[in-house]
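I'd like to ask some things about the structure below.
Only one protein chain is missing from this complex, and each of the others stays in its spot.
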Amino acid sequence: MASKNKRRWYVLFTAPLLLIFTTVVLIPFLIGIYYAFFEWDGIAANPKVFVGMENFTSLLQDERFLESAWITTLFTVLSVIAINVVGLAFALLVTSKLRTSNVARTMLFMPYLIGGLILGYIWQFVFLDVFALFGEVTGLDKVFFNWLIDPQFAMYGLVFVFTWQMAGYVMIIYIAGLQGIPNEVVEASKIDGASPWQRFSRVTLPLLMPALTISLFLTLSSAFKIYDVNLSLTGGGPANSTEMFAMNIYNEIFGSGNYGLGQAKAIVFFLIVAAITLTQVYITKKREVEM
Amino acid sequence: MKFQKKSLGSLVLVLVLLLLAACGGGQEEGSTSSGEEGSANKITIFQSKVEISDQLEALAKEYTEETGVEVEVLGTTGDDYFQQLQIRLNSNQGPSIFSLQHAMEAEKLKSYVADLSAEEYVKDIAPNMELKLEDKVVGIPYGVEGFGIIYNKDLVKPEDVQDLASFRSTLENFKAQDINGFGLAQDAYFLIGHISNYPFSLQPDPTDFISKLNAGEVTMAQTPEFQEFGQFMEAIKVNTPTPLSVTYDQQIGDFASGKTAMIHQGNWAAGMLQEFEMDFEYGMLPFPLMGNDKLAVGTGNNWAINSQKEEGEIQAAKDFLNWMHTSEVGKKYIVEEFGFVPALTTIEPGELDPLSQAVSEASNSGDTIPWAQNAYPANIVPNDLTPFAQQFFSEDMTGEQFVEEFDNAWQSAQ
Partner (left out) sequence: MRKLFGYSKEILLVLLAIVFLSPIYIIFVNSFKDRQELYDNALSLPATFSLQYYLEAMEKMNFLSAIANSLYVTILSVVIIVVLSSMTAWMLVRTGGKLSTIIFMTFIATMLIPFQTLMMPLMQFMSSITNNLNIPMYNTREGLIFMNVGFHASLSVFLYHGFIKSIPITLEEAATIDGASKFGVFWRIIFPMLKPITATVMILNVISIWNDFLLPSLTLIDVGLRTIPLSTFYFFGEFSIQWNLAMAGLTLTIIPVIIFYALAQKHIIKGIGEGAVK
């Protein structure tokens, strides 16, 4: 009786969201997988030809795609590290008892509100004019020049801007995590004579693990899906050196009109990334429980 | 038993939710479509030229006042117009009237484009300017547009850019004076898309040449027009600052302030030029590849009608286009409000800016070369040619290598 009751509550609590989620995300995703086995230009009235696994085998020979997958991986690693380090530092700063922290919290978060074409405009301007000026004044013109037109540095430019945009975002999650740490624990460690660094690494950081898991995964998924910033800042250039994965797929689907191939690419990359990240989430979750 | 209960519960929930959604939605529909009697009383327009959205809405309002037919103009950001159109058409949410850039797009959407050949005003379209698909007219051009070299009349004389030799020495002179002789911009079409037209346009039959190129029967490297085009690009690269960090705004601003003597642009740039304070006159010259003395003139956008709509709606859409191109109000809007160089001979061009004037004159006299870009493989300009051009401008590459790489970029787009 009790277990039946329990099950009813389970359904009642989860079904509404699951229904909406299935309709909006899962079913379209499955339709997309279905298309991956066809050669089709993406126009409903035009013929779809079943080609089996051909799209999957041909993407392995697509050098530009492999290159783009590699660039995306590199970009993701760099920005996940940068964003989380900066975001956590911000969170620690603004939760310490300061008069300016209220205002600072708002200001550090504001970049997240600027997107799209305007973001591209501002940063192109910063890289072109402000960086050049910096280079002239400091004499470091090997470091401060227009990063966006250099195939090597354009990627760092993207990481830079993406960190600027996202650091305030993960800051919020770290703040929520820091607030969950009981004051007594921190106070106790102070009394025990722990140095600020010890307090951070031995007390705060382990207790922040749940927030860290969340932030890592969030930045990872948004770095991996990056499109807007990519488009407005470099458009994939110069010479394809910053063509991230989502842009490569978008170009394949809507640019070249290879709908099936584009979907096949999306699935392959999704499977690889999902396998890696889900293992990571699974492992860290286990560890959290044990603590 | 357990299973039944569970599925029963979720079924009830599904029904409740659907009911809720239906009620909410139903009300909405009732409130927006009140007063609507038949499908032909309302048409929708989805088009890519954002600049005329405002004016088009005003024109639509005038049409509604005159005929009672409601015309809804949808919004777009231009960039992703075609993708959005594609999605709308695929999900049966297509507009009644949409815009197409060229025959490649019409071909892709061939099951959606209505035959407009029988429309009265189609015969008045300037020769070769209509959008055709298998001998049927499927698109009415917005207007004609042209591109070439926009030059500062205080700094450049037409005889300075007659051929490769004079072009090169002019650029060298400007370089010595610390003036940018020739400005391109970083955007795909302004960097390589438009300027790459010339060696194709100068072929006796550009479309035929492109199909031979696609089939691998000819290469650019062995075609004289391309060899010389490589020399032009080298002259530009050697004598001017890199265009890769120049935005369109910057390009126009530099020209308007006299920092750049010539830019490669089209008559659409006149609008932005007028926003700057300028103290010199300017005009448009042909790009002198192989001594070419004609402007490249074509059509950027065309009106098309969605053939998958119901008969009544298609007719209503045709009536609207007809009214736009034949009534006094419609003509006035095309010329004065949209600012187009009309593509119909029955529409008098109004007072034109110097660039549109040059395009209009060239178009009327027929002294033009065609836009070969409309026959390029789909999306090749942003997808393949732009990366290649960026490579050319950022790496150590000669004019000869430029042509070889051009060949490679073209082949990789196949």
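For clarity, chains are labelled A and B in written order, and residue numbers in each chain start from 1.
Here, a residue touches a chain if its C-beta (ideal position, glycine included) is under 8 Å from a C-beta of that chain, and two chains touch if they have at least 3 such contacts.
Because the structure is a prediction, the values reported are computed rather than measured.
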Checklist outcome for this item: Only one of A:N146, A:T213, A:N240 or A:N258 touches the unshown chain, namely A:T213
Next on the checklist: Among A:I81, A:A132, A:A194 or A:V281, which one touches the chain that has been omitted from the display?
Outcome noted: A:V281
Checklist entry - Which one touches the absent chain: A:P111, A:G135 or A:P151? => result A:P111
Checklist entry - Where does subunit A touch the missing chain, residue by residue? => result 6, 9-10, 13-14, 16-18, 20-21, 23-29, 31-32, 35, 42, 44, 90, 93-101, 103-118, 121-123, 125-126, 129, 164, 168-169, 172-173, 175-176, 179-180, 182-184, 210-211, 213-214, 217-218, 221, 224-225, 227, 245-246, 249-250, 253, 259, 262-263, 266, 270, 273-274, 277-278, 281, 288-289
Checklist entry - Tell me, which residues in subunit B touch the chain that this view leaves out? => result 18, 21-22, 24-26, 28-29, 32, 44, 48-51, 53-54, 57, 72-79, 84, 86-88, 90-93, 187, 248-250, 253, 256-257, 268-269, 272, 275-277
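One rule holds for everything that comes next: only the chains that are shown with their structure count from here on.
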Next on the checklist: From the mean C-alpha coordinate of subunit A to that of subunit B, what's the distance rounded to whole Å?
Outcome noted: 34
Checklist entry - Given the complex with subunit A, which residues does subunit B contribute to the contact? => result 2, 5-6, 9-10, 13-14, 17, 77, 80, 82-83, 86, 89-90, 108-109, 111-112, 188, 242, 244-245, 247, 308, 378-379, 382-383, 386-388, 390-391, 394
Checklist entry - Can you list the subunit A residues touching subunit B in their complex? => result 4, 7-8, 11-12, 15-16, 19-20, 41-46, 117, 121, 124, 128, 146, 148-151, 235-240, 251, 254-257
